[in-house]
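Heads up, one of the protein chains got dropped from this complex, but the rest are sitting where they should.
== subunit A ==
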Amino acid sequence: MRAISLVKKIQFDFPGNVVRNALTLGDIDNDGCNELIVGNQNGDVSIFKGQEKLHTISKLSLVSCVEVGDVLNENRNVLVIITADGWCYIYSASDKENETLESSGVDDGVEQVDGQAQSTSGSGGETLRSTDTPSSSTKQYKKDDDKMDLVCIHKQRIPANAKNILLGDVDGDGMIEMVLGLTDRVVRSYRWIGNAHKHSLSISDSELEFDSSDKLLGKFVALNKWECANQIGSITLHHSWDGTASLLIAQPGGTFMRIKCNSDESAGHSGMENSQSNSSSSQGETIPGSVDYQFLGISRMRNQNISTEILGDLKCSHDGCEKSNTSFSSQKTETSKTSTKGRPYAVATLDGTIMLVQDEVILWAIAVDHQVFALTKLDVTGNGSDDIVVCSWDGQTYILDQEKNSVRFHLDEPVQAFTSGYYNVEPNEPAVTCLVYVTFKNKIILYYDIPLKELICKKFEPDLEKLSELFIEEGRKPEEALEIVKNIDKKTRKELVEYLLYNVNS
């Protein structure tokens, strides 16, 4: 397998243990540049921008997930931090737009919305009630750093032991929801319900006495709860060929659970609508959407307990899709809607199997000798289709494209958390591809600008038409010259190329 060494890197000091999902790349301050956000088990969350640490949020508890996204549906990114003991924090970079938007005063609208009503589990309701307890750390706005003012705009009690987070439109309503996977095999989804009068609050105004747990801006309302049969590996959002979103929940043994929670499904219709318009209604046992388990054919042969990662919605360039369609169409005669194939998704198991799956058919699988724990996607080569980037505990990283070509990179250190994505090293330059490793030595190593234009290596093939110009003589047509060049055997052509390159002065 081809391997590369990487040179361009930035090292950050970041003490403490980092759990796998407490690491993300995203644009918190909405300036178009991506930052790196890492949280540790001591409750510190650091934001790195460019070559330096920009900001640290401390005195939280064990940070289990961090994610950046427009979870408030206000067309700006905020930082969501979930701690293992069940607190959800939202941090926002103060931006000036908010200050200009001033409107009428506050009323008691806050109290009308309560997440408890939507929760289908009794225990969840109890926990949610505790949001009213006053919080100890309230004033989180940033003082000394002039570059970024991060303010805790919201703080809410949620069920504890969240391990995965997903921000995305899971039910196809155009709004971004928050989906959490918990260590007790439960998946929960939440929606942000904003307070209609929130604009009266200027969050960037440091003079304002502002308690983030007051839920003045709004709050998360629980939408759904699903219980899985087994431990959750990872959660991903996937869209089928017609654009319907589904949640894929990785289950041990290379299997996964698929949840379709579309609002147009009759079963879940009422619940969805209610939560948006009149959130006080309780829908009880109605389970919106459909749930099915997928075993992916070969999984019976494998260890049923091996933990699994899944990653959906791999972007593929048109050519790539076409190619895989044709090559596998023979196997797929039953569901032969060749023009309406879904996007592929990737499944990786800890025993080192990496699979690319399309419409529940395994396109290919490879096995590596390393314990793969992190599965990410990144268009490393910049050819328009996503490559799969996986990392193992010992630092072995594999970059695979959708045609099964692979490149390896080895970080000579064990890794406790890994992600890949885009990062802005210099504020004025475009974001570059990067691989981020959190090692066990209190360091974060960020390799940027991965120098891979293509994953395959070939011999140099000269342009034969150009080469044939050498043989155009009197009484010989260009076509004949081309014919001559085509008939040159490999060794002679190689010698000719060598001679032209190294022995001819241009």
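As a convention for this text, a residue touches a chain if its C-beta (ideal position, glycine included) is under 8 Å from a C-beta of that chain, and two chains touch if they have at least 3 such contacts; residues count from 1.
The rule is short, and it goes like this: contacts and distances are computed from a predicted model.
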Legend entry - Per UniProt record, name of the chain withheld from view ["Phosphatidylinositol N-acetylglucosaminyltransferase GPI3 subunit", "Proteasome subunit beta", "KICSTOR complex protein kaptin-like" or "Small ribosomal subunit protein bS16m"]: "KICSTOR complex protein kaptin-like"
Legend entry - Hidden partner chain, touching residue among A:196, A:229, A:367 or A:456: A:456
Legend entry - Residues of subunit A in contact with the chain not shown: 1-8, 405, 410, 412, 451-453, 456-463, 466-467, 469-472, 484, 487-489, 491-506
